[in-house]
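Data block below; observations after.
Note that one protein chain is taken out, while the other chains of the complex remain in position.
Each chain carries a letter (A, B and C) given by its place in the written order, and its residues are counted from 1.
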Amino acid sequence: MRDFLRVFFSRPISLIGLVIFAAIVVIALLAPFLFVRGPFTIVGMPLLPPGAPGLLAGSDVLGRDMVVGLAYGARISLLVGITSTLCALGIGMLLGAVAGYYGGWLDDLLMRVTEFFQIIPSFVLLMVLVAFLQPSLSSTVIGIALVTWPQVARVVRGEFLSLRSREFVQAARTLGMGDARIIVTQILPNALPPIIVVSSMMVGSAILTESALSFLGLGDPNLLSWGSMIGGSRSAMWVAWWTTVLPGVAIMLTVLALNFIGDGLNDALNPRRRR
Amino acid sequence: MAEALISIRDLTVALPPGADRAHAVDGVSLDIPRNEILCIVGESGSGKSLTAHAVMGLLPRGVTASGGQILFGGADLLRQRPEAMRKLRGRDIAMIFQDPMAALNPVVNIGQQITEQIRAHRGIGEKEALQQAAGLLAEMGLKDTKSLLKSFPHQLSGGQRQRVMIAMALSLSPKLLVADEPTTALDVTTQAQILKLIKRIQSEREMSVLFITHDFGVVADMADRVAVMRQGRVVESGTTTEVLSNPTHSYTRALIAAVPTGECDLPPPPPDAVPLMAVTRLSKRFRRGGFFSGASAIAAVDNVSLTLSRGETLGIVGESGSGKSTLARCVIRLLDPDEGEILFDGADIARMGARGLRPLRRRIQMVFQDPFSSLNPRETVGDIIIAGPRAYGEDMREASRRAADIMRLVGLNPETMKRFPHEFSGGQRQRIGLARALMLKPDVLIADEPVSALDVTVQAQVLKLLDDVRQQMNLAMLFITHDMRVAAQVCHRVMVMRHGQVVESGPTREIFAAPSSDYTRALLAAIPGRGLLAAV
Amino acid sequence: MDWDRRAMLGAAAAGVLAHPAWAQRSGTTARQRTINAMMTDEPAHLNYPLFNTRIMQEICGNINESLLQVDWQFKPQPNLARDFEMSPDGMRYTFHLRPDVTWHDGMPFTARDVAFSCGVMLPQLNPRSRGAFSHIREIKAVDRYTVRFEMKEPFNAFLLSLVASSAPMMPAHIYEGTDFRTNPYNFKPVGTGPFKFNRWARGQFIHLTRNARYWQPGRPGMDGIYYRVCPTPEQRLVAMESGAVDLAMADDIDTVVNLRMVANPSIVARADAFNGTGEISVMEMNQRRWPFNDRRFRAAFMHAIDREFLVKAINFGLGKVAHSPIPSDLPYYDDKAVTKYHHDPARARALLDEMGLKPGKGGVRHRFSIMMIPDGGGTWTRGVHYIKQALSEVGLEVKLESTDWPTFSRRSGNWEFDVDCNSYGQYGDPAIGTSRFFLTSNIRKGVPQTNLQGYSNPEVDALFAKAAVAVEPAEAQRHYSRLQQVLTHDVAMVWLYERKPMFFYNKRLKNVIMGPNGPADGFGAVTLA
Partner (left out) sequence: MNRLSYIGARLVKTVLITVAVVLLSFFLIRLAPGDTATVMAGQAGFADEAFMKSLRAEYGLDQPVPVQLWKYLTAVAQGDLGMSFVRRQPVLDVILERLPNTMLLNAFALLVAIGGGVLFGMFAARRPGSAGDASVTVLSMLFYAVPQFWLGMMAMLVFSVWLGWLPPFGIETMGADYTGLARIADIAVHMILPGVTLALYFMASYARLTRTAMIEVADQDFVKTARAKGISEGQVAHRHILRNALIPLVTFAGLQAAILVGGSVLVENVFSWPGVGTLAYEAVTTRDNPLLLGIFIVTAVLVSLFNLATDIAYSIADPRVELGR
């Protein structure tokens, strides 16, 4: 574990990533305490530039305080990003593990399904799913999870396939270990690093996907997310740049931080560097 | 003594910070004589390979020649400008490497890879260069050179690829050929042919050869002069006969003693009335090819029978692809055999269901080949060793007490139970693997090439340990190896396999003294340094 | 307060598009004599009576003309009808048609067309005509160019119902005896107007060319009109500012950039182009469900919303707060009769307490949903977001439901909503535009733009009936004043604001807006400035 931390923090970008991401999470969690007003409260005239009295980042098309909007927007993005990735992980790991370990027809079936998802333009499928389930937070999360679990399944299957033939797994089998115990104690701990890396990347892309959906008006109308802030300011952009630029920067910073962390994890967990 | 072609003076090669020692090569001085083969021998990490790479100016990124000189034709190669060094490489000094599979560019055909070198140094047309290449391949003893030039590396065998490498290296008749363990990755018969080829080429072209190896047998067959390296220093050098007949340095003596001589001095044990295990007509086929390309089945093991008694070690010898490892995995039911019976203590376990197999399975255990892949990197040594008893639900306190005893038995310090595998050396890991196998008090122990990944001195210790354990616990041992010398030292009886079938089997002494099949004879003849070492 | 104004204007000015290099290339001469207009999305077909949206009015207004037009004072003026008389008792109307009018395919325009249009086609297809023409007992083509309408009872809004988009004249020789919905001419309409249909390139544009044989001398002033598909608001903004397009109306441009357009020197901005329609933005409450059937709840709803702020800030100054079902600039509006609901959250809370809707957990008194108009995040969406916020301050928690057009019309038609947003045009006379939303007779399941709220008040039904047939204007005014008093006291509907949609046109053109119906009268008069 000490070794993991040394390698992880030896690269500057992983540290920067962690700091940014932590800051965003803290802001999201403490939003109700940091700001007395809610994200929807109208505080003044619309489209006031940043620096107007009492408005650090200016007001949006409805006269709401952009800073409060950005803080509460972080909650939606993080919530959707993390929950959809967890769901995708759940499905993906289960199917990937079973297919990778037992192989046979189940493996073929899983490969056909993941291939199928590679062929279909996933974003169009996601739009259809969300539009028909009536746009809401849960339909967004379900949609993203359904469209991204094949990524995880492919990685987990690959890992299980290669680890299954490793000698220490064969040894475990000769020692009389049952399949379940082998999967949990022998294979999974060694398969975790690539899964952790892929999931950190997936949280990032889930945030991007959610913002795209809200931008197209397919997000939850009752919630203020970064994507809906940009979507709502497509015309306002021509007269008030900050209504579009600031939420975009917020999304970019969060996903960039996650990618930095993912990159750092990739190095730190990479066995080759360890030996 | 003819004036040296290349003289290395006080060469020092520094390792990047954080490596286990400061210098890989520490003040090495050597003369590479003309028209002779100089062998540098040493264990892994002795710096022999880096010395060779320093001569070629091909040190890897981050590793620098920090001191000394390499004089060749009056110039110091270490101080040459890169452009000048580039002209020298391939024309005056050529090099061949260990793993032929990785040493050739997979996406370019053989012809281009050879002509590329010729045309880099001589301004001749492609057609003419191709003819020269064809001539070189023929000189190397390769047939059908026309189609060979057009084919790609993955379509050639290991031996063929190494011959192509040598042809490429000699395309501009260099004065010096540097060979960095060229035959280590090859089968023993192929290795013998390549060594003979290098010796012939060297004498015909009267060139110098710097030959790097870790196998004293190869030194005995090849070298005119030899230098022994350890931890970056030359501990001893001289003509081969001087060094082999009376080695002055204690390390050299230990090295030579550790090489299995191929002399078998094990009396065959009295056979049991009823053999502990009897395998009859066992076969295993692997299907290959998917839905479209038509299924083709390859018989990895074809109709093999053997018997194994308590306290006896049966060696299974054969080159890679002979099916010896598959046979072992079928016996321990890691693989399900297609036909044949495996009688163990009276019960046929060939096609027994998991539930029935479970009690019997604990009495057959296995030690694996690769020390790095046979232990779970994320488990402590203690957990690894007591995995067997835990799987069978034995009391943990009792099991860990027994684990301490077993660790002492295999020469490990019980206090290191809490450590992780990556903190141990290759030899120690094999001992951990052995301890894990012995915890279930097995009757049969299968050793699948347990020492082939280890240095020769460590190899000797592990082999002795295996033998001691066999005697103490009256185990029946199935010993899989490709190295005839190791088989001779450890096994009472030997079974030679080729393409999945048994070529010959019987007491080791008889097989080695009077082999009945030509294949066995070829195998024995191919053992490097067989004649010379025996005489010493 | 000055900070806000300065900021708004500053933002508008700063954003003015420096005349972009890439726009120069669009000013060739041949194009100068063509009007370039745009459509947010393509209509399903061009059958004017069957589909009466704003884009249809702008296109078909040039093709199918009406018997009469109105001037700025909403007085009927001759158009296809040379002149007209009304019998003193209001029971008979006689129209003398212009003899020199021909259809685009050369056939003469006669009384037979008028009888067919007003008697058969319009009542069947157009909901507004169906209401107005239900008062007709009989239509007689006295001779080739004279038509007489016998009424069942006097109907003072009859003349207004024959104006522009309420009653376009359709060619009998093409539609009579055919299925109006699938007639091929729905895709190549024939009319008498200044411009003829030329070509429809699906997904790209609709092109009209000048009608050489048009009956008004010297018209049309231009060679043709292109209606190009321009899907997003910002694309339309750039098209207008770059000069690639000459006309933009109402919802084409997002109100956010309204001030920027007004400040643009090369663009004329008119706010009166749609007075004829007199559109009011409203919210309809499903009065079949509690608590929407309780007047006090509706009153509290009105008091909770600061409609001044809604118009000034959210709509960037466009529109006027609506205090009555009848737009303030239309004749029958009576300011004294209406009950006004000013922004008074305390009053709203008091009303809700009176009803027994006490604040529960988290201060929430009642939860309900509002169905939004799918306008892609434009003015409507911002408005309803503000309203949700305003209502939450008095303890009413709103769940917004976003929909697409098909779902919106299905759910509104089948009354599957708590509250929805909508906007209705009056078209000059309450009998045409207003009554349809409050008459018990017009509660018809499955049909949008009817009395969706299920509001039913016998007095209101009677008043509307009497007002429609009152011959004397003063008598009609008395009924309508009483109606406004009852409806506003009863908060029959949540009237938000009178929409004053803007109409922008490039100053290279003139005579673009000739009357309160604006584009619906066609662009026959337009010439180069």
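Simple rule for what comes next: contacts are C-beta pairs under 8 Å (C-beta built on N, C-alpha and C of every residue); 3 or more make two chains touch, one makes a residue touch a chain.
Treat the numbers as computed from the prediction; the structure is a model and nothing was measured.
Enquirer: As a test of the contact rule: which chains in view would the missing one touch?
Expert: Looking at the entire complex, the absent chain's contacts are A, B, C.
Enquirer: May I ask which residue of B:Leu88, B:Leu195 or B:Val218 touches the chain that does not appear here?
Expert: The single option touching the absent chain is B:Leu88.
Enquirer: Hey, which of B:Ala120, B:Ala258, B:Ala299 or B:Ala404 is the one touching the hidden chain?
Expert: Going through B:Ala120, B:Ala258, B:Ala299 or B:Ala404 one by one, B:Ala120 is the residue touching the chain not shown.
Enquirer: In the full complex, which bits of subunit C touch the chain not displayed? Write them out.
Expert: Interface with the chain not displayed, on the subunit C side: 15, 17-22, 25-26, 28, 31, 34, 36, 41-42, 44-45, 50-53, 127, 181, 202-203, 226, 228, 230-232, 234-235, 238-239, 244-245, 374, 404-410, 413-414, 444, 446-449.
Enquirer: Kindly note down the residues of subunit B that lie in touch with the hidden chain.
Expert: 56, 58, 86-91, 94-95, 97, 99, 102-108, 116-117, 120-121, 152, 154, 165, 168-169, 289-290, 292-293
Enquirer: If the hidden chain were put back, which residues of subunit A would touch it?
Expert: 13, 115-116, 118-125, 127-129, 131-134, 204, 208, 211-212, 215-218, 227, 230, 234, 237-238, 241, 244-245, 247-248, 251-252, 255-256, 258-260, 263
By our rule, only the chains that are shown with their structure count from here on.
Enquirer: With centres defined as the mean C-alpha position, give me the subunit A-subunit C separation in Å.
Expert: The computed centroid separation for subunit A versus subunit C comes out at 46 Å.
Enquirer: Which integer distance in Å separates the CA centroid of subunit A from that of subunit B?
Expert: 47
Enquirer: Centroid from C-alpha atoms only, then distance subunit B to subunit C, rounded to Å. What do you get?
Expert: Going by mean C-alpha positions, subunit B sits 89 Å from subunit C.
Enquirer: Where in subunit A do residues touch two or more of the other chains?
Expert: In subunit A, nothing touches at least two other chains.
Enquirer: Spell out the residues on subunit A that touch subunit C in their complex, using ranges where they run on.
Expert: 40-42, 44-49, 52-53, 61-63, 131, 134-135, 217, 221-222, 228, 231-232, 234-240
Enquirer: Mind pulling up the subunit C residues that touch subunit A in the complex?
Expert: 3-4, 7-8, 10-12, 14-15, 17, 232-234, 237, 253-254, 256-257, 259-260, 309, 313-314, 316, 372, 374, 376-378, 381-382, 385-386, 388-389, 392, 399-402, 404
Enquirer: Considering the complex alone, what residue numbers of subunit A touch subunit B?
Expert: Residues in contact with subunit B: 166-168, 170-178, 181, 185-186, 189-190, 271, 274-275.
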